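Omission of a single protein chain aside, the complex is shown with its protein chains in their original locations.
After this line comes chain A, so read on.
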Amino acid sequence: MSSRSQRSRQSTTTRITDEQIVDLLTKLQDLLPETRSRSSGRVAASKVLQETCNHIRSLHKEVDDLSERLSELLATTDTTSAQAAIIRSLLEM
């Protein structure tokens, strides 16, 4: 394991170490609900990477769907209601 990471120091890409996976886990803890249930750190690096990729993809899909939804709503809303809604959401933010 250590020899592999020694070799990768010369290569153009470095392997993501377990330490970095733990770091990623900590940072994403709130965002990856599956990781919350795991108390001890014995998580396969590949699993975390896979879950992160899936999570990002689902977020992309959400942005896509919400864009479509917003597009429909904007088309049917008149200008004054749209402005009122925008101001309302700004205040609620």
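What we mean here is this: contacts are C-beta pairs under 8 Å (C-beta built on N, C-alpha and C of every residue); 3 or more make two chains touch, one makes a residue touch a chain; residues count from 1.
Quick note on the criterion: contacts and distances are computed from a predicted model.
This complex has a chain not shown, and the name its UniProt record holds, of "Transcription factor IBH1", "ORM1-like protein 3-like", "GDP-L-fucose synthase" or "N-acetylglucosamine-6-phosphate deacetylase", is "Transcription factor IBH1". Even with one chain removed from view, chain A keeps its contact list with that chain: residues 4, 8, 11-17, 20-21, 23-24, 27-28, 31, 45-46, 49-50, 52-53, 55-57, 59-60, 62-64, 66-77, 79, 81-82, 84-86, 88-90, 92-93.
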